[in-house]
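All protein chains but one are shown in place.
Showing chain A:
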Amino acid sequence: MLTVKGLKAAYGMHQALAGVDLRIALGEIVVILGANGAGKSTLLRAVAGLCEGQVSGEIALDGLPLHTLPPEEIVEAGIAFVPEGRGIFGDLSVSENLQLGAYSRHARKNRIANLERVYDLFPKLKERGRQIARTMSGGEQQMVAIGRAMMADPKILMLDEPSLGLSPLLSKELFQNLSRISATGLGVLLVEQNAKLSLGISDRGYLIENGAITGEDRASALLHDPAVQAAYLGGATAS
């Protein structure tokens, strides 16, 4: 269980997060919905220890405090993060990317099993092992990014806008894969623009506005919430 309590973050005078509380259990998929600039990315970056602003509040994974740890120890503790833009090693091959994913000490022990799990999920990565990651299509690069994050043997996988730049078909495939990943016992915490598809696979969702959580509910309830529909589902009425 990852718990966040009273998380605040500021860039100079600008308050990006004004006391956020959330939790996510292993095996659960949780989506954070919000407009641009609402603080979604800052939230994930703060949990990963990568937020450049001033951060305060409590973050803990299964009782272990994370907010006092440097980024590499947060990876070690079991948080893997796929940032917006993916953050893969563009000049290295697919298999080098995956090997580097298992850099942390605990991941190294399980890297053979994890590699099998990744290849099982994304058979394409096995075929393309020697290809330089930068030369792949957007969807394939997203597979590399997620595969590499899974090589870190995480308890919680965090993704920032994973469907950005993907075609509707590829987005659908991506979300199906996230479902399969969470079925293996990982918690998946994602920030998304694509509210409909992401709510479709999620267990729960949070709404974030101006750096504060304004709503939390089961994903199926959010999908049918008129306010959510108006704000994030283009006003389309789900029947």
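A few remarks follow.
Everything that follows uses one rule, which is that a contact is a pair of C-beta atoms (placed from the backbone, for glycine too) under 8 Å apart; a residue touches a chain by one contact, two chains touch by 3 or more; residues count from 1.
Convention: contacts and distances are computed from a predicted model.
Taking the options "Fe-S cluster assembly ATPase SufC", "Branched-chain amino acid ABC transporter permease", "Redoxin domain-containing protein" or "Acyl-CoA dehydrogenase" in turn, only "Branched-chain amino acid ABC transporter permease" matches the UniProt protein name of the chain that is not displayed.
Of the listed positions A:G101, A:P162 or A:G211, the one in contact with the omitted chain in the full complex is A:G101.
Summary of contacts with the chain left out: across A:F81, A:F122 or A:Y232, the touching residue is A:F81. Here one chain is not drawn; of A:G19, A:G57, A:G90 or A:G139, the residue touching it is A:G90.
Among A:M136, A:A152, A:L186 or A:I208, the one in contact with the hidden chain is A:A152. Against the chain not shown here, chain A presents residues 48, 50, 70-73, 75-76, 80-83, 87-92, 99-101, 103-104, 107-108, 148-149, 152.
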